[in-house]
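Before any comments, here is the structure.
For this depiction, one protein chain was excluded, whereas all remaining protein chains were kept in their positions.
Should a chain be cited, it is by its letter among A, B and C, assigned in written order, with residues numbered from 1 in that chain.
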Amino acid sequence: MLLIECPWCGSREEPEFHYGGQAHVARPADPSALSDADWAAYVFLRDNPKGVFAERWCHSAGCRRWFNVLRDTVSHRVLAVYRMGETPPEAPR
Amino acid sequence: MRYSIWSLARNALSHHADWPRQWRSPDPKLAYDVIIVGGGGHGLATAYYLAKEHGITNVAVLEKGWLGGGNTGRNTTIVRSNYLFDESAALYELSLKLWEGLSRDLNYNVMLSQRGVLNLAHSLQDVRAGRRRAEANRLNGIDSDWLDTAGVARVCPILNTSLSLRYPVMGSTFQPRGGTARHDAVAWGYARAADARGVDIIQNCEVTGIRRDGSGAVTGVETTRGVIGAKKVGIVTAGHTSVLAEMAGIRLPIQSHPLQALVSEPIKPVLDQVIMSGAIHVYVSQSDKGELVIGAGIDSYNSYAQRGSFHVLEHQTAALVELFPIFARLRMMRTWAGIVDTCPDASPILSTTSVPGLYINGGWGTGGFKATPGSGFVFAHTIARDAPHPVNAPFSLDRFTTGALIDEHGAAAVAH
Amino acid sequence: MDTPLEMGPEMGPGGPGGRWENPLLALELDMAAASGPLVTLSCAPPRAAINLRATEGLLPEIERTYGVRPSTTPNTWTASADGSRIALWLGPHEWLLLAPEGTAPSVEAAIRDARANDGWLGVCDVSHNYTTLMLRGRRARLVLSKGCALDLHPRGPWRPGTCAQTTLARTRVLLRVTDDPDAIELWVRNSFARYTVAWLLDAMTGIAHEPGDF
């Protein structure tokens, strides 16, 4: 069971959180200008790395805030936690 | 050597000293017509049907570890074909038909046990969805009935069909031809049969890169055992589809998640069907060894560790004990997890790609085992003809661009 | 009728009818029966509750109108001297303001007027959104630890003055550790109240009286 550090509430058990998948996927400013393929890429294509992954979580049972997490998808280790809008820190190690 | 009661008797006399290898362990050749990356059930089946149906025998299956060590050896062995949409029904029914002749075809007993599969309904919504699916199956020629609560109780008397259940059982779909099979035997049977037709099965050989020529077409793969040339490469690496595709610069609509399962200590036979409940998240069957084999939904987060969160097991066990109150004192003996590659529409990808000579078979989510024979059959066709078989044409990658998704979420809340 | 369409401040949540029906009425006897010297479960009296969203720059004015300076330290609460007004931290820029029953509209109006057109201010009466329970006694924390993953050890982080939004069994709760470390207030959404109380009663079975191993 993951232990996730909410940037506001502190460390809480995974069931308090809601997973949001890949972080830093900006919604296109003008979708109508995109080709079907580019739009499909935004809607459906997400990174799925084996290793360090920048992902979003929401502390839905707590402060209800979305935030970003750098996590290793092999070791499950949480490497960093940072707020929405902040740029991902360099992954430690 | 053909397996039979006679060969068994003969070998008993020699204390089983003369059994031949079930498959060779060859060194990789310099090049092959086709390389299949991934020595799981789907990959081995693909190689087998390439040889059997298309006469392509200069084929290698590259496995980074041991045959069937991925999801083939980690699933809960459920086999069924009662999917909602025509496209899915055609694919899974083709598969089930192949299952029914597989032991004989492979001369290897995969222990297919058609004990019947029930998908329980716990709400009016479930009832509507279940009925819709059962009716669609019937018109698609798939055996599938709708049972009311009394009918469920008749088929599975130990199931808690009382109103005391938090979400009472309001009915169920029932596919009598559904059931289970022995997962390891499927990999081994296909491996042995493919090997007999000349396919090279190469274990402990991890693919680390995909080679392409100036035109972008595939020319071979880089592996931990050197570079191996190939005109065509098929990626069949459930749990690592994205990683392999990325080697060829392809991004896929796939996310990888842990899926956990567990077994009880063996007990005398008490459960004669496969019982699945999407609404309260558990499914269970009893193996020939007597263990209750239990699974549920996936863990929420992306992962490549074959490891999940404990609370998921607690929830599915709570659901199990509610559905089967007499199981309460039985004990969980072993747990494990696999990595499942999920697609946005809960349907697989069986497709050619933008890279000439590269083909992808993946994204089966939690339900790939049941599709093993059919998946191999149509994927072999796709590779041999460089064009999809009519059955897997709808499962091409371009569906995400056109929007022609095959969204089985509704029908496959637990897609097993 | 012309704007504003808001309820006038004179109208308390009880309204002229003034009836406040506790959804746990049916369970109050059970709660009394399950309680004992080691732990008691009871309903807390109704209070006005207001969800506040404000930037930190607004807090001085909030304090002036409401009487309590909401804490910007996560997981804590602050109170007026007489304890009639309590501000619980819910999240960044979000608090739950408690006040005597019936005063929600006036408090809400007062805060709005303080910064009528501040775009970041949000005030919402949620007096009726929650049911409040009080779990009190030496075993209060033990009972919670059967279904709550927080470190509820008396020397853990959850001391008087703290509050936490978390999960208890299969629902979300807001826990407030009162000035008495063994008296913990539970806030649950009304529709979950019966589930939570039934679960707590079950978890309390046998342990309110005997000191045995539970």
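Keep in mind that, in the parts below, a residue touches a chain if its C-beta (ideal position, glycine included) is under 8 Å from a C-beta of that chain, and two chains touch if they have at least 3 such contacts.
Here is the rule we go by: contacts and distances are computed from a predicted model.
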The complex's invisible chain, by UniProt name, from "Menaquinol oxidoreductase", "Sarcosine oxidase subunit alpha", "Amino acid/amide ABC transporter membrane protein 1 (HAAT family)" or "Autoinducer 2 import system permease protein LsrC": "Sarcosine oxidase subunit alpha"
Chains on display which the left-out chain touches in the complete complex: A, B, C
Option touching the unshown chain, where B:E53, B:D86, B:D213 or B:D386 are the choices: B:D86
Touch with the omitted chain, as defined above, among B:K29, B:R128 or B:R385: B:R128
Per the touch definition above, residue among C:Y66, C:W89 or C:F192 touching the missing chain: C:F192
Chain not shown, touching residues in chain C: 1, 3-7, 11, 13-17, 19-23, 26, 46, 51, 53, 117, 119-120, 122-130, 145-153, 155-156, 169-171, 189-192, 194-196, 198-199, 202-207, 210, 212-214
Missing-chain contacts mapped onto chain B: 3-5, 7-9, 11-12, 15-17, 19-25, 65-67, 69, 73, 86, 89-90, 100, 103-104, 106-114, 122-125, 127-136, 138-141, 164, 166-167, 182, 184-185, 188-189, 203, 264-270, 280, 288-290, 307, 309-310, 313-315, 317-322, 325-336, 344, 399, 401-405, 407, 409-410
Missing-partner contacts on chain A, residue numbers: 1-3, 18, 20, 26-27, 30-32, 34, 36, 39-40, 42-43, 56, 58, 60, 64-66, 75-76, 84-85
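The rule is short, and it goes like this: only the chains that are shown with their structure count from here on.
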Distance between chain centroids, defined by C-alpha means - chain B, chain C (Å): 50
Touching two or more other chains - residue numbers and ranges from chain A: 13, 15
Chain B-touching residues of chain A, taken from the complex the two chains share: 1-2, 13-15, 18-19, 21, 36-37, 40-41, 43-50, 53, 55, 71, 73-76
Partner chain C, residues of chain A touching it in the complex: 8-10, 12-13, 15-16, 61-65
Residues of chain C that touch chain A when the two form their complex: 74-75, 90-92, 94, 149, 157, 164-167, 172
